[in-house]
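Just one protein chain is left out here, and the rest sit where they should.
Naming follows writing order (A, B and C), and every chain is counted from residue 1.
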Amino acid sequence: MDDIAHFIAGEPYYGEGDRSGPVFNPSDGSTLYQCRYASTSTLDHAVEVAIEAGRGWANASQARRLAVIFAMRQLVIDNSDELARLIGREHGKTIADAKGEIHRGLEALEFATNAAQVTKGEYSYNVSGGIDAFSIRQPVGIVGCIAPFNFPAMVPLMMTAMAIACGNAVILKPSERVPGAAAFIGDLWRQAGLPDGVWNAVNGDKEVVDAMLEHPRIAAISFVGSTRIGEYIYHRGCAHNKRVAAYTGGKNHMVVMADADLEQAASAFVSAAYGSSSQRCMAVSLLVAVGDDTAEQLRSLIVPKIEALHIGAYDDPKADFGAVITADAKRTVEQAISDAVAAGAELVIDGRGFAVPGLERGFFTGATLLDRITTDMDFWKTEIFGPARGIVRAQDLDEAIAITNAHEYGNGAVIFTQNGHTAHRFVTEVEAGMLGVNVPVPVPVGHHNFGGLRRSKFGDAHMYGPDAARFYTKIKSISQRWPVRTQSTIPLSLAFPSNH
Amino acid sequence: MDDIAHFIAGEPYYGEGDRSGPVFNPSDGSTLYQCRYASTSTLDHAVEVAIEAGRGWANASQARRLAVIFAMRQLVIDNSDELARLIGREHGKTIADAKGEIHRGLEALEFATNAAQVTKGEYSYNVSGGIDAFSIRQPVGIVGCIAPFNFPAMVPLMMTAMAIACGNAVILKPSERVPGAAAFIGDLWRQAGLPDGVWNAVNGDKEVVDAMLEHPRIAAISFVGSTRIGEYIYHRGCAHNKRVAAYTGGKNHMVVMADADLEQAASAFVSAAYGSSSQRCMAVSLLVAVGDDTAEQLRSLIVPKIEALHIGAYDDPKADFGAVITADAKRTVEQAISDAVAAGAELVIDGRGFAVPGLERGFFTGATLLDRITTDMDFWKTEIFGPARGIVRAQDLDEAIAITNAHEYGNGAVIFTQNGHTAHRFVTEVEAGMLGVNVPVPVPVGHHNFGGLRRSKFGDAHMYGPDAARFYTKIKSISQRWPVRTQSTIPLSLAFPSNH
Amino acid sequence: MDDIAHFIAGEPYYGEGDRSGPVFNPSDGSTLYQCRYASTSTLDHAVEVAIEAGRGWANASQARRLAVIFAMRQLVIDNSDELARLIGREHGKTIADAKGEIHRGLEALEFATNAAQVTKGEYSYNVSGGIDAFSIRQPVGIVGCIAPFNFPAMVPLMMTAMAIACGNAVILKPSERVPGAAAFIGDLWRQAGLPDGVWNAVNGDKEVVDAMLEHPRIAAISFVGSTRIGEYIYHRGCAHNKRVAAYTGGKNHMVVMADADLEQAASAFVSAAYGSSSQRCMAVSLLVAVGDDTAEQLRSLIVPKIEALHIGAYDDPKADFGAVITADAKRTVEQAISDAVAAGAELVIDGRGFAVPGLERGFFTGATLLDRITTDMDFWKTEIFGPARGIVRAQDLDEAIAITNAHEYGNGAVIFTQNGHTAHRFVTEVEAGMLGVNVPVPVPVGHHNFGGLRRSKFGDAHMYGPDAARFYTKIKSISQRWPVRTQSTIPLSLAFPSNH
Partner (left out) sequence: MDDIAHFIAGEPYYGEGDRSGPVFNPSDGSTLYQCRYASTSTLDHAVEVAIEAGRGWANASQARRLAVIFAMRQLVIDNSDELARLIGREHGKTIADAKGEIHRGLEALEFATNAAQVTKGEYSYNVSGGIDAFSIRQPVGIVGCIAPFNFPAMVPLMMTAMAIACGNAVILKPSERVPGAAAFIGDLWRQAGLPDGVWNAVNGDKEVVDAMLEHPRIAAISFVGSTRIGEYIYHRGCAHNKRVAAYTGGKNHMVVMADADLEQAASAFVSAAYGSSSQRCMAVSLLVAVGDDTAEQLRSLIVPKIEALHIGAYDDPKADFGAVITADAKRTVEQAISDAVAAGAELVIDGRGFAVPGLERGFFTGATLLDRITTDMDFWKTEIFGPARGIVRAQDLDEAIAITNAHEYGNGAVIFTQNGHTAHRFVTEVEAGMLGVNVPVPVPVGHHNFGGLRRSKFGDAHMYGPDAARFYTKIKSISQRWPVRTQSTIPLSLAFPSNH
């Protein structure tokens, strides 16, 4: 089988000097094919292409851009079955889960039909001295998007839909673990009428990432991935005077109060915690039960739900979730469980050593639940990208908020309660960018802003939503006057001009 | 006379371990007093104070904050005479010019009365599945503001008015050349009812700047100054995961077309080019005359206007402009003139060696005009903070735009014309953040956004205007549901939740 | 004593042909002075003045208008003691209450400093075919404001602050019962620097109201008062092609759930129900207790609070509330109480026949509480402008919402609860324009929109807040192109131009 190529200028591209690496099928552990890893010169080629194509696209009218966005949306819908299979095969997530991510990616495309609205400039008539003040927003140029393995379609769509709608050119680097969706999406953009070269994908690893961070013609970098790498990207990108938005790790606490509907909370926890083998930055990581009674009741509701979960291959229609991304990931998760037990956590359900019959080489881990997790344990401190979740016990709301805020991450945080005061305190006091009240996965809808706080985001941008349009545009402020002279000589005035 | 102190917790503060340096009166070259230079421990103290006071201010209601802003505005008006004298004495600019900058600073305070409006969150009812999505904006915490010498009152007011109105605490580092205004303004904030410790000023040099950039509790840095330092600040601040906005150098081209009203253009040029001894980042630096005829006519109109200028001490009511900031600055400007002449420029009016009778030790330089400046000369490339300005000759609009865009800076750019097409091309094609059409100093009015492009700004923020409110706040996105259970058991759904 | 005059062109004005009527001091029943009632020709004069002055004001820059708003705000603060006394004397409300209304009027002035922000037009660059689309907002011209007796200062300030800030001229008709504040405020505008003739007040009754509704040069009418008159004004104003906003009656239900903090609710009820002798369109009219237990507990908490109320003259510092506006008003309220008792209501506290010793001719009525009010009683159906309030008993939230929505009025509605779901249902299902959750008088803050629903408002405008700025401006949409010809002949295209 051919290597997975880059997608440059509307077609597959194989760069001289590229290296390559394997792409696995996590469900059976097999190697699907090799993926090209771009060299710096491949990136340079992509940038040249993007400069040329981007010039025309930046000058395209809003009407023309909008037509492409509408067409792209329809193409994603029409091709979602094939795209979901492609995602599942490389990633391991179930088809239903893959369709869920495609749908959220579609939201970003749908909100991109609002680009002309949310990038409007402002016009003030006669601010002072016959001057009209107004502003326009123009694209920033070339945007580099560095995407993670866990959402092979959604994150690339979220990153690039508004960038394209605002008139930028894009160079996407998908995860080298799941490169297939990017090439597929690139071809849909082509079919949608986007001029070749406006949307490009280069595969690779650190070499191409560094080249992107340093390239003088890439104006902005959008990244989703781990905090460790995101922080590096933020520092290095800024050191090269780029706009950088890095959306990074999460350890999302789900606080459940005694007054909550515990059956709802228990069900929400299991769905939000184990979906996609817990490989989501917005997955619930920890259940913070407020009061021991609450903890006990929740546990008794949760355990049978977990035990009923079905784990299987991506294309097993009965599967609730599938494999993790690599054999290494499986080992890491299982080690984290062992370490937690050693540190004093109570092992309620043990998913270690799990295998799917017939797929013994697949990277599966069973759903694991630990109780009595405390904030001194690595299990609490570390983001775990695999189905091992824990219960933390808090005495009251104050302690629950304090635990949530003690973590270095502030991506999502959730509370289940019926009480208005409790919810309001949680929302205003918890330092997380995306908060849920009786909503376990508080990923904002497409017309609101996605982004965490603290070490879950570097830079002040948002990945989608109206604020994201700002990231992809620059503002010019114009002061304009059309004077008619009424005196033969205009007097000088060297004092600083003011409007008073 | 006492040293100029820091202003911390509502009162003067002298830190142990501080160094100090002289503050001059540029009009006569005398030393007014010494200014304290904060040590790192002085900064640490200021931050401790700001944390404590900032907590209360962040929780203050919008109504309470607004009352302080209104009071502060009135106090600045009531004290503008005294403030203007203080500015003039340390800086050298005329009283009228100082009042001009105070008025522009007032605009920032006046726009800060819009803080509650421009920081509104958004509320979407029933986005999907009974969920309401909404957002709130909260202050970022402590903001560090590093101000330049050229606008001792205006820039500090522009930087801090919206920061305070949004609920942040502020640590301002004014220029050590002009520290007096900051202490004066700090006391006005106190009188306005701002709790002690919310607005602080620390004086100093690189030591305290570095301490600010590295302090883990300072969340955001706003800087105005040279490109060299601004770039350093952006890199170092970002490397410490701060929001950084650095507004830096300018070399503002004023293009004059043949169809412009040349008398208006000539007068606008002289006012905008030489005001404040040309020590403004938004001063007109270069006159780009389109067509030789235009150049000749403009020159003949401009020369007598320059020759009529009166240069004098800050408190000389007849003075059009005053001294430059230091003896070094005077030498630098005069050297730049000599270098330009050596490089082939035509010296039309020579301001070198100028002295005001009776103030022979003052740092005065006469107004200088050079013609036939070309883009290969250092005179074109370098920002010159002193009254030496040049004429560049272009054949047509294409060349004028090309020259303007060839410069590394993109702060302001201006065109004088009567033609709509010409103005529209200029505004859309020139890569500067603030553009003027028949307006020579296109500093946007307070409800529009201040900021340059290219190497005139690092970071994507704006110093004032509605976009600035975004810099001083963080956004939380909330997904909220208040469900009633209608089933005894809630089914699981581990696929990624979508709204389709 | 002189008659109260009109205020036209910056000074008192007495029109030939005017009639007049008495202004009372409700606290002692005396006649203070006569108030002029404008004839049609007096109105015509005012309009002529406003046309002339309005032209200049419409062309004034935003900076100039803003300066007047800031000055006016300070003048109202500086004169609030005198204004409060003037209000209390004519209206009967306590000084503290009068200061409360002045402060809310100030909020409207304070929000008017946001006029330039909230009236910004929009600018879209290159929408299609080289066209830029943008919009500007300009003042509508002359605005007629018809104010009620119950807020002699607040409503005129709310109506006119944004109208003035947007560049309109104003003709205010205050209530002929309380004309003094308008003249006083008019003079403050003059002191604030508003050009004479931009803000005018004409006193009078139906004759001048009709003349305002029919005058071809008055572009917009803002009214606050009863539903009967408001509906008439809406119909007649619209029949003369004006913009009309009529804010009318209320019958504000305060629902208290069993889970609410009943002491808080009881205290809130007494304050919000009886303040200003209940003469507020946003007063709580009815307490809807959910569950008989809740009703009994609330009643036992409320009765002693009512019994502790002190009723007295406007300048009695111990008074909680004062007289009603006229002897007729007193009779109407007492009749409504008697009718309710006859209809089956339980009289818990009877305020009929109340008199303040020494002020026996004052128009006082005691605080009255009725229980077991039902929706078939006139007491439920009718807005009662006097201190007679009732308790309605509901079985559950469904019934409480149904009762609230059954009323023809939809001004304010309030719920007290601790439950998020309950509050959310109330807010989304109750058809009232201003809703409170644990806030008994849900008058929105100045940067949110004031206005009721159903028969509590005619027209879709809002009295203050950002939406109000829309009422006072008209929008122009501009499509602008600055083409350069590239062909010698331009081909025709008679099909409807589209952007596709």
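Quick notes on this structure:
Convention: a residue touches a chain if its C-beta (ideal position, glycine included) is under 8 Å from a C-beta of that chain, and two chains touch if they have at least 3 such contacts.
Treat the numbers as computed from the prediction; the structure is a model and nothing was measured.
For the options B:40, B:326, B:405 or B:419, the residue in contact with the chain missing from this view is B:419.
One of C:149, C:234 or C:409 touches the chain omitted from the figure, and that residue is C:234. Only one residue in the set C:23, C:133, C:147 or C:255 touches the chain that does not appear here, and it is C:133. Residue in contact with the omitted chain (choice from C:28, C:90, C:176 or C:320): C:320.
Residues 59, 61-64, 67, 116, 120-130, 134-138, 417-421, 423, 437, 499-500 are the ones on chain B that touch the missing chain.
In the full complex, chain A touches the hidden chain at residues 62-63, 66, 70, 73-74, 110-111, 113-114, 116-118, 120, 125, 132, 420-421, 423-425, 428, 445, 447, 466, 480, 482-484. Remark: the residues of chain C touching the chain excluded from display are 94, 96-97, 99-101, 103-104, 106-107, 122, 124, 127-128, 131, 133-136, 138, 154, 231, 234-235, 238-239, 241, 243-244, 261, 263-264, 266-268, 270-271, 274-276, 280, 305, 308-309, 320-321, 418, 423, 427-428, 432-439, 441-451, 453, 455, 458-460, 462, 465-467, 470-471, 474-483, 485, 488-500.
The definition used in the following text is that only the chains that are shown with their structure count from here on.
In whole angstrom, the spacing between the mean C-alpha positions of chain A and chain C is 48. The multi-chain contact residues of chain B, meaning those touching 2 or more other chains, are 423, 428, 445, 447, 466, 480, 482-483.
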